[in-house]
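So the structure is just underneath, and the comments pick up after that.
With one protein chain removed, the remaining protein chains of the complex are shown where they sit.
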Amino acid sequence: MKPRRLFEITLGIITSVGGYLDVGAIATAAEAGASFRFALLWVIALGTICVIFLVEMSGRFAAVSKHTIRAAMRERLGANFFVWTYVVESIVHILALASQIGGICLALQLVTGIPFHRWAVPVALVVWLVLWWGTFKLIERWIALLGLITISFAVGAVRSHPPLGAVARGFIQWAPPHDPASYWFTAVSILGALVSPYLFYFYSSGAIEDRWDETHITSNRLIATVGMGFGSIMAMSILICAAMVFHAHGVGVAEYEQIALLLTPTLGRWGFYLFAASLGIACFGACLESALTVAYELAQGLGWNWGESVAPAKASRFASTYTIAIAVAAIPAALGVDPLALTIFTMALTAVVLPAVLIPFLTLMNDEELLGTHVNGRWSNGVVLAVSVLASVLALVTIPLELFGG
Amino acid sequence: MTRTSYHVMRHLIDNALVDRSDTPMGNVDDLTIELRDGSPPRITHIETGGTAMTRGLTWPFGALLGALAMRWGAGRGEPFRVPWSYVLDVGVDVQVDVDAYDTTALHWERVLRDRIVAYIPGSRP
Partner (left out) sequence: MNRRIGPPNRITVRALLGRVVHDVDGERVGKIEEMRAVQVDEHLEIREYVVGAHGALLRVAARPVLRWMLEYFGVSGWRDHTIPWDWLDVSDPAHPRLLRPHAALHAIHSEPPPGDGSP
(Lines give C-alpha, C1' and ligand atoms only; values in the text may rest on other atoms or scores of the structure.)
Protein backbone atom coordinates (compact mmCIF):
# COMPACT_ATOMS: atom_id res chain seq x y z
CA MET A 1 0.00 0.00 0.00
CA LYS A 2 1.42 3.33 -1.01
CA PRO A 3 2.26 5.74 1.80
CA ARG A 4 0.16 8.37 0.08
CA ARG A 5 -2.85 6.18 0.63
CA LEU A 6 -2.48 6.77 4.31
CA PHE A 7 -3.46 10.37 3.77
CA GLU A 8 -6.71 9.15 2.38
CA ILE A 9 -7.44 8.15 5.88
CA THR A 10 -8.66 11.71 6.08
CA LEU A 11 -11.82 10.68 4.23
CA GLY A 12 -12.34 8.13 6.93
CA ILE A 13 -11.76 10.59 9.68
CA ILE A 14 -13.95 13.33 8.34
CA THR A 15 -16.73 10.86 7.75
CA SER A 16 -16.23 9.74 11.29
CA VAL A 17 -16.01 13.16 12.86
CA GLY A 18 -18.96 14.48 10.91
CA GLY A 19 -21.10 11.45 10.34
CA TYR A 20 -20.37 9.46 13.40
CA LEU A 21 -19.50 11.86 16.14
CA ASP A 22 -22.11 14.54 15.98
CA VAL A 23 -24.57 16.25 18.26
CA GLY A 24 -26.66 13.08 18.41
CA ALA A 25 -23.78 10.87 19.40
CA ILE A 26 -22.56 13.36 21.99
CA ALA A 27 -25.99 13.86 23.51
CA THR A 28 -26.98 10.20 23.59
CA ALA A 29 -23.59 9.02 24.86
CA ALA A 30 -23.68 11.60 27.64
CA GLU A 31 -27.25 10.68 28.51
CA ALA A 32 -26.30 7.00 28.56
CA GLY A 33 -23.36 7.59 30.88
CA ALA A 34 -25.27 9.82 33.23
CA SER A 35 -28.27 7.52 33.56
CA PHE A 36 -26.80 4.06 33.31
CA ARG A 37 -23.10 4.47 34.02
CA PHE A 38 -21.14 2.04 31.83
CA ALA A 39 -23.99 -0.31 31.03
CA LEU A 40 -24.58 0.92 27.47
CA LEU A 41 -21.02 0.70 26.21
CA TRP A 42 -21.95 -2.46 24.32
CA VAL A 43 -24.43 -0.50 22.21
CA ILE A 44 -21.70 1.86 21.06
CA ALA A 45 -19.51 -1.14 20.24
CA LEU A 46 -22.36 -2.75 18.28
CA GLY A 47 -23.08 0.44 16.42
CA THR A 48 -19.40 0.81 15.60
CA ILE A 49 -19.13 -2.68 14.15
CA CYS A 50 -22.18 -2.09 12.02
CA VAL A 51 -20.90 1.23 10.78
CA ILE A 52 -17.45 -0.13 9.96
CA PHE A 53 -19.09 -2.78 7.82
CA LEU A 54 -21.36 -0.24 6.16
CA VAL A 55 -18.63 2.25 5.43
CA GLU A 56 -16.33 -0.44 4.08
CA MET A 57 -19.12 -1.67 1.80
CA SER A 58 -19.89 1.81 0.68
CA GLY A 59 -16.29 2.49 -0.28
CA ARG A 60 -15.87 -0.89 -1.93
CA PHE A 61 -19.04 -0.33 -3.92
CA ALA A 62 -17.90 3.05 -5.23
CA ALA A 63 -14.38 1.86 -5.99
CA VAL A 64 -15.40 -1.25 -7.93
CA SER A 65 -18.64 -0.30 -9.64
CA LYS A 66 -17.73 3.37 -10.20
CA HIS A 67 -21.27 4.20 -9.23
CA THR A 68 -22.46 6.07 -6.21
CA ILE A 69 -25.00 4.17 -4.13
CA ARG A 70 -27.85 6.45 -5.11
CA ALA A 71 -27.23 6.28 -8.84
CA ALA A 72 -26.96 2.50 -8.64
CA MET A 73 -30.16 2.27 -6.63
CA ARG A 74 -32.00 4.15 -9.29
CA GLU A 75 -30.59 1.95 -12.04
CA ARG A 76 -31.28 -1.32 -10.32
CA LEU A 77 -34.40 -0.57 -8.35
CA GLY A 78 -36.09 1.95 -10.60
CA ALA A 79 -37.16 5.56 -10.67
CA ASN A 80 -40.22 5.02 -8.52
CA PHE A 81 -38.20 3.43 -5.75
CA PHE A 82 -35.74 6.28 -5.92
CA VAL A 83 -38.36 8.98 -5.54
CA TRP A 84 -40.08 7.37 -2.57
CA THR A 85 -36.89 6.61 -0.67
CA TYR A 86 -35.42 9.99 -1.49
CA VAL A 87 -38.39 11.85 -0.07
CA VAL A 88 -38.42 9.84 3.17
CA GLU A 89 -34.67 9.98 3.62
CA SER A 90 -34.39 13.67 2.85
CA ILE A 91 -36.83 14.47 5.59
CA VAL A 92 -34.58 12.59 8.00
CA HIS A 93 -31.42 14.17 6.58
CA ILE A 94 -32.81 17.68 6.85
CA LEU A 95 -33.95 17.03 10.41
CA ALA A 96 -30.45 15.78 11.14
CA LEU A 97 -28.99 18.87 9.49
CA ALA A 98 -31.26 21.04 11.63
CA SER A 99 -30.03 19.24 14.75
CA GLN A 100 -26.41 19.79 13.78
CA ILE A 101 -26.97 23.48 13.12
CA GLY A 102 -28.56 23.61 16.55
CA GLY A 103 -25.49 21.90 17.96
CA ILE A 104 -23.14 24.53 16.57
CA CYS A 105 -25.42 27.27 17.88
CA LEU A 106 -25.34 25.71 21.33
CA ALA A 107 -21.56 25.50 21.28
CA LEU A 108 -21.46 29.19 20.45
CA GLN A 109 -23.99 29.96 23.18
CA LEU A 110 -21.80 28.13 25.68
CA VAL A 111 -18.78 30.18 24.81
CA THR A 112 -20.34 33.59 24.25
CA GLY A 113 -23.51 33.51 26.29
CA ILE A 114 -25.52 34.78 23.32
CA PRO A 115 -28.74 32.74 22.97
CA PHE A 116 -28.45 29.96 20.45
CA HIS A 117 -31.30 31.01 18.18
CA ARG A 118 -29.48 34.20 17.29
CA TRP A 119 -26.65 32.11 15.88
CA ALA A 120 -28.81 30.14 13.48
CA VAL A 121 -28.57 32.44 10.49
CA PRO A 122 -24.84 33.24 10.77
CA VAL A 123 -24.01 29.56 11.25
CA ALA A 124 -26.11 28.53 8.27
CA LEU A 125 -24.38 31.19 6.22
CA VAL A 126 -20.91 29.97 7.17
CA VAL A 127 -21.81 26.35 6.42
CA TRP A 128 -23.13 27.44 3.04
CA LEU A 129 -20.07 29.55 2.28
CA VAL A 130 -17.72 26.67 3.00
CA LEU A 131 -19.65 24.45 0.61
CA TRP A 132 -19.95 27.11 -2.07
CA TRP A 133 -16.31 28.18 -2.08
CA GLY A 134 -14.61 25.01 -0.90
CA THR A 135 -13.59 21.87 -2.69
CA PHE A 136 -14.06 18.35 -1.44
CA LYS A 137 -10.39 17.77 -0.72
CA LEU A 138 -10.13 21.03 1.19
CA ILE A 139 -13.11 20.25 3.39
CA GLU A 140 -11.96 16.69 3.91
CA ARG A 141 -8.52 17.68 5.09
CA TRP A 142 -9.49 20.63 7.28
CA ILE A 143 -12.34 18.94 9.06
CA ALA A 144 -10.21 15.86 9.63
CA LEU A 145 -7.51 18.05 11.13
CA LEU A 146 -9.82 20.16 13.26
CA GLY A 147 -11.73 17.05 14.24
CA LEU A 148 -8.69 15.81 16.12
CA ILE A 149 -9.68 18.20 18.87
CA THR A 150 -12.27 15.63 19.90
CA ILE A 151 -9.36 13.64 21.33
CA SER A 152 -9.94 15.79 24.40
CA PHE A 153 -12.82 13.43 25.21
CA ALA A 154 -10.44 10.51 25.34
CA VAL A 155 -8.03 12.49 27.48
CA GLY A 156 -10.85 13.40 29.84
CA ALA A 157 -11.97 9.78 30.08
CA VAL A 158 -8.49 8.54 30.93
CA ARG A 159 -7.90 11.25 33.48
CA SER A 160 -11.15 10.46 35.24
CA HIS A 161 -9.68 7.08 36.24
CA PRO A 162 -12.74 4.96 35.61
CA PRO A 163 -12.90 1.56 37.32
CA LEU A 164 -11.76 -0.74 34.54
CA GLY A 165 -13.70 -3.72 35.76
CA ALA A 166 -16.98 -1.84 35.57
CA VAL A 167 -16.06 -0.49 32.17
CA ALA A 168 -15.31 -3.99 30.87
CA ARG A 169 -18.63 -5.26 32.21
CA GLY A 170 -20.38 -2.53 30.27
CA PHE A 171 -19.30 -4.25 27.09
CA ILE A 172 -20.48 -7.67 28.06
CA GLN A 173 -23.65 -7.28 30.07
CA TRP A 174 -26.63 -5.95 28.19
CA ALA A 175 -29.39 -6.36 30.74
CA PRO A 176 -30.76 -3.05 32.02
CA PRO A 177 -29.64 -2.25 35.57
CA HIS A 178 -32.88 -0.34 36.14
CA ASP A 179 -35.69 1.39 34.30
CA PRO A 180 -35.86 -0.93 31.24
CA ALA A 181 -38.06 1.30 29.06
CA SER A 182 -35.72 4.24 29.40
CA TYR A 183 -32.67 1.99 29.01
CA TRP A 184 -33.78 0.53 25.71
CA PHE A 185 -34.94 3.88 24.43
CA THR A 186 -31.48 5.29 25.13
CA ALA A 187 -29.95 2.23 23.43
CA VAL A 188 -32.10 2.84 20.37
CA SER A 189 -31.21 6.52 20.30
CA ILE A 190 -27.51 5.65 20.40
CA LEU A 191 -27.90 3.28 17.46
CA GLY A 192 -29.89 5.87 15.56
CA ALA A 193 -27.26 8.47 16.32
CA LEU A 194 -24.32 6.30 15.30
CA VAL A 195 -25.70 4.59 12.23
CA SER A 196 -26.66 7.71 10.31
CA PRO A 197 -27.62 6.94 6.72
CA TYR A 198 -26.07 10.11 5.41
CA LEU A 199 -22.77 8.75 6.65
CA PHE A 200 -22.30 6.05 4.06
CA TYR A 201 -24.01 7.90 1.21
CA PHE A 202 -21.53 10.66 1.87
CA TYR A 203 -18.62 8.21 1.98
CA SER A 204 -19.51 6.64 -1.37
CA SER A 205 -19.91 10.06 -3.00
CA GLY A 206 -16.61 11.07 -1.43
CA ALA A 207 -14.90 7.98 -2.82
CA ILE A 208 -16.14 8.93 -6.28
CA GLU A 209 -15.04 12.56 -5.77
CA ASP A 210 -11.63 11.25 -4.76
CA ARG A 211 -11.65 8.97 -7.80
CA TRP A 212 -11.17 5.68 -6.05
CA ASP A 213 -10.74 2.46 -8.02
CA GLU A 214 -10.14 -1.21 -7.31
CA THR A 215 -6.66 -0.55 -5.98
CA HIS A 216 -8.29 1.23 -3.07
CA ILE A 217 -10.08 -1.80 -1.74
CA THR A 218 -7.45 -2.72 0.83
CA SER A 219 -6.84 0.81 2.00
CA ASN A 220 -10.61 1.27 2.16
CA ARG A 221 -10.86 -1.42 4.81
CA LEU A 222 -8.21 0.29 6.87
CA ILE A 223 -9.75 3.71 6.39
CA ALA A 224 -13.18 2.51 7.39
CA THR A 225 -11.87 0.77 10.50
CA VAL A 226 -9.55 3.50 11.69
CA GLY A 227 -11.93 6.29 10.78
CA MET A 228 -14.99 4.82 12.47
CA GLY A 229 -12.86 3.41 15.26
CA PHE A 230 -11.67 6.90 16.01
CA GLY A 231 -15.20 8.22 16.32
CA SER A 232 -16.18 5.22 18.35
CA ILE A 233 -13.43 5.70 20.91
CA MET A 234 -14.49 9.31 21.31
CA ALA A 235 -18.14 8.34 21.77
CA MET A 236 -17.18 5.79 24.40
CA SER A 237 -15.00 8.38 26.08
CA ILE A 238 -17.95 10.73 26.30
CA LEU A 239 -20.02 8.00 27.93
CA ILE A 240 -17.25 7.25 30.41
CA CYS A 241 -16.77 10.93 31.26
CA ALA A 242 -20.51 11.35 31.76
CA ALA A 243 -20.60 8.24 33.95
CA MET A 244 -17.76 9.54 36.10
CA VAL A 245 -18.93 13.13 36.28
CA PHE A 246 -22.72 12.89 36.35
CA HIS A 247 -23.74 9.42 37.41
CA ALA A 248 -21.37 9.41 40.32
CA HIS A 249 -23.16 12.45 41.69
CA GLY A 250 -26.63 11.40 40.71
CA VAL A 251 -26.96 14.24 38.25
CA GLY A 252 -29.13 13.75 35.19
CA VAL A 253 -28.41 15.38 31.88
CA ALA A 254 -31.30 17.52 30.79
CA GLU A 255 -29.57 20.60 29.47
CA TYR A 256 -26.62 21.13 27.22
CA GLU A 257 -25.13 23.50 29.77
CA GLN A 258 -24.74 20.50 32.04
CA ILE A 259 -23.13 18.34 29.39
CA ALA A 260 -20.66 21.16 28.83
CA LEU A 261 -19.23 20.45 32.26
CA LEU A 262 -18.24 16.99 31.05
CA LEU A 263 -14.55 17.77 30.81
CA THR A 264 -14.12 20.38 33.53
CA PRO A 265 -13.46 17.99 36.41
CA THR A 266 -10.56 16.46 34.52
CA LEU A 267 -9.31 19.34 32.37
CA GLY A 268 -10.30 22.39 34.35
CA ARG A 269 -11.49 25.54 32.62
CA TRP A 270 -9.89 24.32 29.40
CA GLY A 271 -12.27 21.41 29.56
CA PHE A 272 -15.21 23.72 29.07
CA TYR A 273 -13.76 25.36 25.98
CA LEU A 274 -12.52 22.06 24.59
CA PHE A 275 -15.99 20.63 24.95
CA ALA A 276 -17.54 23.59 23.15
CA ALA A 277 -14.94 23.42 20.40
CA SER A 278 -15.37 19.66 19.98
CA LEU A 279 -19.13 19.98 19.84
CA GLY A 280 -18.94 22.83 17.36
CA ILE A 281 -16.46 21.16 15.05
CA ALA A 282 -18.12 17.75 15.09
CA CYS A 283 -21.44 19.38 14.29
CA PHE A 284 -19.89 21.53 11.61
CA GLY A 285 -18.53 18.44 9.88
CA ALA A 286 -21.93 16.81 10.22
CA CYS A 287 -23.64 19.85 8.69
CA LEU A 288 -21.38 19.74 5.67
CA GLU A 289 -21.96 16.02 5.24
CA SER A 290 -25.69 15.99 5.61
CA ALA A 291 -26.24 19.05 3.42
CA LEU A 292 -24.03 17.53 0.75
CA THR A 293 -25.81 14.21 1.06
CA VAL A 294 -29.21 15.76 0.35
CA ALA A 295 -27.74 17.34 -2.77
CA TYR A 296 -25.68 14.31 -3.80
CA GLU A 297 -28.68 12.01 -3.67
CA LEU A 298 -30.94 14.22 -5.73
CA ALA A 299 -28.30 15.00 -8.33
CA GLN A 300 -27.13 11.41 -8.63
CA GLY A 301 -30.67 10.12 -8.85
CA LEU A 302 -31.79 12.60 -11.48
CA GLY A 303 -28.62 12.59 -13.55
CA TRP A 304 -27.46 16.15 -12.84
CA ASN A 305 -23.88 17.26 -12.87
CA TRP A 306 -22.61 17.17 -9.30
CA GLY A 307 -19.57 17.43 -7.10
CA GLU A 308 -18.27 19.54 -4.26
CA SER A 309 -15.08 19.97 -6.26
CA VAL A 310 -17.09 21.23 -9.20
CA ALA A 311 -17.67 24.97 -9.32
CA PRO A 312 -21.29 25.90 -8.57
CA ALA A 313 -21.68 27.41 -12.03
CA LYS A 314 -21.01 24.02 -13.52
CA ALA A 315 -23.41 22.22 -11.20
CA SER A 316 -26.07 24.84 -10.54
CA ARG A 317 -28.90 22.49 -9.66
CA PHE A 318 -26.65 20.56 -7.28
CA ALA A 319 -25.46 23.74 -5.58
CA SER A 320 -28.99 25.12 -5.36
CA THR A 321 -30.13 21.94 -3.65
CA TYR A 322 -27.70 22.14 -0.75
CA THR A 323 -28.39 25.85 -0.48
CA ILE A 324 -32.10 25.22 -0.06
CA ALA A 325 -31.45 22.34 2.34
CA ILE A 326 -29.32 24.55 4.60
CA ALA A 327 -31.86 27.37 4.51
CA VAL A 328 -34.72 25.06 5.49
CA ALA A 329 -32.69 23.33 8.18
CA ALA A 330 -31.78 26.64 9.81
CA ILE A 331 -35.42 27.38 10.55
CA PRO A 332 -35.91 25.23 13.68
CA ALA A 333 -32.85 26.66 15.41
CA ALA A 334 -33.81 30.19 14.40
CA LEU A 335 -37.26 29.65 15.88
CA GLY A 336 -35.72 28.50 19.13
CA VAL A 337 -36.64 24.83 18.88
CA ASP A 338 -34.69 22.96 21.57
CA PRO A 339 -31.77 21.31 19.74
CA LEU A 340 -31.54 18.52 22.30
CA ALA A 341 -35.16 17.50 21.84
CA LEU A 342 -34.88 17.74 18.07
CA THR A 343 -31.76 15.60 18.16
CA ILE A 344 -33.31 12.83 20.22
CA PHE A 345 -36.40 12.82 18.02
CA THR A 346 -34.33 12.63 14.83
CA MET A 347 -32.17 9.82 16.18
CA ALA A 348 -35.19 7.73 17.06
CA LEU A 349 -36.73 8.39 13.65
CA THR A 350 -33.48 7.36 11.99
CA ALA A 351 -33.53 4.04 13.83
CA VAL A 352 -37.03 3.30 12.55
CA VAL A 353 -36.17 4.17 8.96
CA LEU A 354 -32.90 2.24 9.02
CA PRO A 355 -34.02 -1.07 7.46
CA ALA A 356 -35.65 0.82 4.59
CA VAL A 357 -32.28 2.37 3.89
CA LEU A 358 -30.03 -0.60 4.53
CA ILE A 359 -31.88 -3.41 2.80
CA PRO A 360 -31.81 -1.82 -0.66
CA PHE A 361 -28.16 -1.08 -0.03
CA LEU A 362 -27.62 -4.76 0.70
CA THR A 363 -29.25 -5.79 -2.57
CA LEU A 364 -26.68 -3.68 -4.37
CA MET A 365 -23.83 -5.15 -2.39
CA ASN A 366 -24.83 -8.59 -3.63
CA ASP A 367 -25.11 -7.60 -7.25
CA GLU A 368 -22.52 -9.53 -9.21
CA GLU A 369 -22.87 -7.50 -12.31
CA LEU A 370 -21.85 -4.36 -10.45
CA LEU A 371 -19.27 -5.83 -8.11
CA GLY A 372 -17.95 -8.97 -9.75
CA THR A 373 -16.02 -10.96 -7.21
CA HIS A 374 -16.25 -8.18 -4.64
CA VAL A 375 -19.81 -8.91 -3.59
CA ASN A 376 -20.65 -9.19 0.10
CA GLY A 377 -19.80 -12.21 2.12
CA ARG A 378 -22.27 -13.76 4.53
CA TRP A 379 -20.87 -11.90 7.53
CA SER A 380 -21.25 -8.50 5.98
CA ASN A 381 -24.82 -9.22 5.02
CA GLY A 382 -25.64 -10.77 8.35
CA VAL A 383 -24.26 -8.02 10.55
CA VAL A 384 -25.95 -5.21 8.69
CA LEU A 385 -29.27 -6.97 8.41
CA ALA A 386 -29.30 -7.98 12.05
CA VAL A 387 -28.45 -4.58 13.45
CA SER A 388 -30.88 -2.70 11.27
CA VAL A 389 -33.75 -5.01 12.10
CA LEU A 390 -32.80 -4.89 15.77
CA ALA A 391 -32.71 -1.11 15.78
CA SER A 392 -36.03 -0.85 14.08
CA VAL A 393 -37.79 -3.34 16.30
CA LEU A 394 -36.44 -1.69 19.42
CA ALA A 395 -37.43 1.71 18.12
CA LEU A 396 -40.98 0.67 17.34
CA VAL A 397 -41.32 -0.86 20.78
CA THR A 398 -39.60 1.70 22.93
CA ILE A 399 -40.67 4.98 21.35
CA PRO A 400 -44.30 4.60 22.41
CA LEU A 401 -43.14 3.42 25.84
CA GLU A 402 -40.98 6.47 26.28
CA LEU A 403 -43.68 8.78 25.06
CA PHE A 404 -46.30 7.35 27.34
CA GLY A 405 -44.06 6.31 30.20
CA GLY A 406 -42.70 9.78 30.85
CA MET B 1 -20.37 -0.18 -28.45
CA THR B 2 -19.32 -2.45 -25.66
CA ARG B 3 -22.19 -4.88 -26.11
CA THR B 4 -24.28 -6.22 -28.92
CA SER B 5 -27.12 -7.51 -26.80
CA TYR B 6 -28.87 -5.79 -23.91
CA HIS B 7 -31.38 -6.32 -21.21
CA VAL B 8 -33.43 -3.21 -21.72
CA MET B 9 -34.43 -2.65 -18.08
CA ARG B 10 -31.13 -3.63 -16.59
CA HIS B 11 -28.72 -1.91 -18.93
CA LEU B 12 -30.69 0.96 -20.35
CA ILE B 13 -33.81 2.15 -18.55
CA ASP B 14 -33.03 4.36 -15.55
CA ASN B 15 -29.32 4.32 -16.32
CA ALA B 16 -27.37 7.56 -16.40
CA LEU B 17 -27.13 9.42 -19.68
CA VAL B 18 -24.02 11.41 -20.54
CA ASP B 19 -22.94 13.43 -23.56
CA ARG B 20 -19.83 13.06 -25.67
CA SER B 21 -17.69 14.79 -23.04
CA ASP B 22 -19.14 12.75 -20.17
CA THR B 23 -21.31 15.61 -18.91
CA PRO B 24 -24.35 14.18 -17.14
CA MET B 25 -27.60 14.95 -18.92
CA GLY B 26 -30.18 13.02 -17.00
CA ASN B 27 -31.20 9.39 -17.22
CA VAL B 28 -32.56 7.07 -19.86
CA ASP B 29 -36.16 7.56 -18.78
CA ASP B 30 -37.82 5.69 -21.61
CA LEU B 31 -37.18 4.19 -25.03
CA THR B 32 -39.27 4.59 -28.19
CA ILE B 33 -40.25 1.33 -29.85
CA GLU B 34 -41.26 1.13 -33.50
CA LEU B 35 -43.56 -1.79 -34.27
CA ARG B 36 -43.18 -3.41 -37.65
CA ASP B 37 -45.16 -6.12 -39.41
CA GLY B 38 -43.20 -9.32 -39.73
CA SER B 39 -40.04 -7.91 -38.16
CA PRO B 40 -38.92 -7.60 -34.54
CA PRO B 41 -39.90 -4.31 -32.81
CA ARG B 42 -37.14 -1.75 -33.01
CA ILE B 43 -35.88 0.64 -30.35
CA THR B 44 -35.33 3.86 -32.21
CA HIS B 45 -34.87 6.61 -29.62
CA ILE B 46 -33.80 7.30 -26.07
CA GLU B 47 -36.17 9.60 -24.22
CA THR B 48 -35.08 11.73 -21.30
CA GLY B 49 -36.76 14.30 -19.14
CA GLY B 50 -40.26 15.73 -19.37
CA THR B 51 -43.08 13.26 -19.01
CA ALA B 52 -40.76 10.37 -19.90
CA MET B 53 -39.29 10.77 -16.44
CA THR B 54 -42.64 10.90 -14.69
CA ARG B 55 -44.18 7.93 -16.49
CA GLY B 56 -42.48 5.45 -14.21
CA LEU B 57 -43.71 7.03 -10.98
CA THR B 58 -46.71 6.08 -8.91
CA TRP B 59 -49.15 8.49 -7.34
CA PRO B 60 -48.67 11.17 -6.11
CA PHE B 61 -45.27 11.88 -7.59
CA GLY B 62 -46.09 10.83 -11.12
CA ALA B 63 -49.07 13.12 -11.37
CA LEU B 64 -47.42 15.96 -9.45
CA LEU B 65 -44.13 15.96 -11.32
CA GLY B 66 -45.89 15.32 -14.61
CA ALA B 67 -47.98 18.44 -14.10
CA LEU B 68 -44.85 20.40 -13.15
CA ALA B 69 -43.04 19.16 -16.24
CA MET B 70 -45.86 20.21 -18.52
CA ARG B 71 -46.18 23.63 -16.92
CA TRP B 72 -42.54 24.54 -16.39
CA GLY B 73 -40.56 21.99 -18.39
CA ALA B 74 -38.28 23.02 -21.21
CA GLY B 75 -40.22 21.20 -23.89
CA ARG B 76 -43.59 21.71 -22.17
CA GLY B 77 -43.35 18.14 -20.96
CA GLU B 78 -42.11 16.66 -24.20
CA PRO B 79 -39.09 14.53 -23.46
CA PHE B 80 -35.83 15.10 -25.24
CA ARG B 81 -35.28 12.31 -27.79
CA VAL B 82 -31.94 11.01 -28.97
CA PRO B 83 -31.84 8.58 -31.89
CA TRP B 84 -30.32 5.27 -30.92
CA SER B 85 -27.76 5.68 -33.69
CA TYR B 86 -26.16 8.45 -31.62
CA VAL B 87 -25.23 6.05 -28.84
CA LEU B 88 -21.48 5.87 -28.44
CA ASP B 89 -21.13 3.49 -25.51
CA VAL B 90 -23.20 1.58 -23.03
CA GLY B 91 -21.19 0.83 -19.93
CA VAL B 92 -21.38 2.51 -16.55
CA ASP B 93 -23.34 5.25 -18.32
CA VAL B 94 -25.08 5.47 -21.66
CA GLN B 95 -23.05 7.90 -23.71
CA VAL B 96 -24.53 9.70 -26.69
CA ASP B 97 -22.92 11.82 -29.36
CA VAL B 98 -24.44 15.19 -28.49
CA ASP B 99 -23.41 18.25 -26.52
CA ALA B 100 -25.57 18.37 -23.42
CA TYR B 101 -25.65 22.15 -23.25
CA ASP B 102 -27.17 22.32 -26.73
CA THR B 103 -30.15 20.24 -25.67
CA THR B 104 -33.27 20.86 -23.61
CA ALA B 105 -31.99 18.32 -21.09
CA LEU B 106 -29.96 21.01 -19.36
CA HIS B 107 -32.47 23.81 -19.72
CA TRP B 108 -32.98 24.37 -16.01
CA GLU B 109 -29.30 23.94 -15.29
CA ARG B 110 -28.62 26.84 -17.67
CA VAL B 111 -31.46 28.97 -16.31
CA LEU B 112 -30.32 28.58 -12.70
CA ARG B 113 -26.76 29.23 -13.69
CA ASP B 114 -27.37 32.33 -15.79
CA ARG B 115 -30.08 33.94 -13.69
CA ILE B 116 -28.92 33.25 -10.16
CA VAL B 117 -25.75 31.27 -9.59
CA ALA B 118 -23.55 33.37 -11.87
CA TYR B 119 -24.26 36.48 -9.79
CA ILE B 120 -23.04 34.94 -6.56
CA PRO B 121 -19.30 35.37 -5.98
CA GLY B 122 -17.26 32.22 -5.96
CA SER B 123 -19.50 30.36 -8.33
CA ARG B 124 -16.92 30.13 -11.09
CA PRO B 125 -13.59 28.29 -10.77
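All chains are identified by letter, namely A and B, in their written order; residue positions are counted from 1 within each chain.
Just so we're on the same page, a contact is a pair of C-beta atoms (placed from the backbone, for glycine too) under 8 Å apart; a residue touches a chain by one contact, two chains touch by 3 or more.
Quantities reported herein were computed from a predicted structural model and do not represent experimental measurements.
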Of B:L31, B:L88 or B:V111, the residue that touches the missing chain is B:L31
Residue positions on chain B contacting the omitted chain are 1, 3-10, 13, 29-36, 39-44, 47, 51-52, 55-56, 58, 66, 83-85
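Rule of thumb we're sticking to: only the chains that are shown with their structure count from here on.
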Rounded Å distance, chain A centre to chain B centre (Cα mean): 34
Write out the stretch or stretches of chain B touching chain A in their complex. 10, 14-17, 23-27, 29, 48, 53, 56-58, 61, 92, 108-110, 112-113, 116-118, 120, 122-125
Help me check something: in the complex, which residues belonging to chain A touch chain B? 65-67, 71, 74-76, 78-80, 83-84, 87, 132-133, 302-306, 311-314, 316-317, 319-320, 369
